[in-house]
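Here the structure is laid out as structure tokens; the discussion comes afterwards.
Only a single protein chain was left out; the remaining protein chains are all shown in position.
Now for chain A:
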Amino acid sequence: MNPALAFLLAMTFLISIGGLFLLIWALANDQFATAQSAARTIFAEGEEGVVEDPALSSDARQAMQAQRDAGQHQPDTDELEFRIEADRSSRVPVLAWTASSVLWLLLGSLFGLLASLKLHLPELLANEAVLTFGRVRPAHLNVVAYGWASMAGVGVGLWLIPRLFKEALVGGVYATAGAVFWNLGMVAGTVAILAGHSDGLEWLEFPWQIDILLVLGGALAAVPLLLTLLKRRVHHLYVSSWYLVAALVWFPMLFITGNIPGLFSGVEQAAMNWWFAHNVLGLWMTPLGLAAAYYFIPKIVGAPVYSYSLSLLGFWALALFYSQVGMHHLIGGPVPTWLVTLSIVQSVMMFIPVLAVAINHHMTVAGHFRLLLYSPTLRFVTLGAMMYTFASVQGSLEALRSVNVVTHFTHYTVAHAHMGVYGFLSFILFGSIYFVMPRLMGWEWPYAWAISAHFWLVFIGFGIYFWPLSVGGWLQGLAMLDPARSFMESVTLTLPYLEARSVGGTLMTLGHLIFATHFFIALLRQGPERQGPSLLWRRLQSGEAT
């Protein structure tokens, strides 16, 4: 018998037996009986029912509260006061990571826009090797993935730690130092790609010597998570912290293995490449985004997550299935069929964690949908959660051979990737930053209109980006499958769709410009001083706490 088959059969048997024992153990030890009360750990005593959106002015927040319910809530002031301490403790590292991420977002958007334009205007800035498409494109990917999404994700994660563990952040200075190393790595890596020194593997382009800086920076950022965990005052770990802990375990495993030079070559390396690239989405970016969504959605609407037991299922199913889906990037390629089939099966199994998370997120907001009108923060986070569901379902379907044969090698895949990293993760990160900044600065966002402008620009811009590119990519795939049509037809037919993508990308970049400008105005404490959400801080300081 084929040794691979024999091994798979043996593993299937062992894993099933192991899983059965785990289930028996979990039932015997009441692991599933996590009471819904655990979902309330993010609220202070008596705080449930209170909406929270620090990005709103106090008038708008009162209107939002009135929309939710007119009941009188008396949150425990000691806990609220402690929360202010908690936010203060994480201030410097969180600002270091998020402020850097916003700058990387701007640079990454410019690279992305230039790459998009070059696909339909090949003579644009074509005389410099530094700006050739094949360098700008990986520069865009690495800057937005590791500069923007990862740094903002770590920043929000650091901010969540003291709130989740109800203990001031311990060892924040390590995380601040980590931001310095990570930024150095980002600068060196981006310069290396533009100068033509790439490792050549998608998602792993930074030369491995430079990756050492990122490993150091990431390790330093993890120190406060561990130290604060040791001193935590909560017995139960809220769902967001599971994702943070797991992401902390997964990212180094992936990133270090992926970057060891000379480990594999040829097809084996391709397998490793897509094991890494899909897991960096599934086991690094997704946990960061879900950790934030699981905190902010319930917090803003003032209601605990819909079903806490479901979140347990969602977490472990995500770990189990997501970790094996990467080979669907090699469907039809020169790899063993069993390997591709395994990944397709696991891609479809992803429906389980996705539905678990979707039910939890959407049912928590359901019934409070009108609050979306009041809170741009909630709008960003809720839309991000919706696009997570959409991107995941789309991804499962895309892994089916019949669909993949059309979409593989086309712009459809690019649109899908942006639905995940932009529609899901970036939207959630935008919302999170709008929530976090006023709490950190004790200073309200100076211009409410800028938040709305940012929202509508990126929302409409992303629509113009996503839909035409998906349609164009699908048509491109059909053209490539038709032997009667020349290959050039599959190139020329995409041009109008690529132009539409550039229009969408321009709007998104404009939105980012407004966001970044607004962010730094707030960071420098410029702009009109207004009364507002950070009010809670001020009110407490002046002893008027209710």
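The working rule: contacts are C-beta pairs under 8 Å (C-beta built on N, C-alpha and C of every residue); 3 or more make two chains touch, one makes a residue touch a chain; residues count from 1.
The rule is short, and it goes like this: contacts and distances are computed from a predicted model.
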Options "Pyruvate ferredoxin/flavodoxin oxidoreductase subunit beta", "Recombination protein RecR", "Elongation factor 4" or "Cbb3-type cytochrome c oxidase subunit II": UniProt name of the undisplayed chain: "Cbb3-type cytochrome c oxidase subunit II"
Residue of A:134, A:463 or A:496 in touch with the missing chain, whole complex considered: A:134
Identified contact with the non-displayed chain, of A:299, A:329, A:361 or A:439: A:329
Absent-chain contact - pick from A:279, A:382, A:396 or A:432: A:279
Interface residues of chain A (partner: the chain not displayed): 3-4, 7-8, 11, 15, 31, 34, 118-120, 122-123, 126-129, 132-135, 137-138, 196-202, 229, 235-237, 242, 245-246, 248-250, 253-254, 257, 262, 264-273, 275, 279, 283, 312, 316, 319-320, 323-324, 326-327, 329-330, 332-337, 339, 342-343, 405, 408-411, 413-414, 480-483, 487-488, 490-492, 495
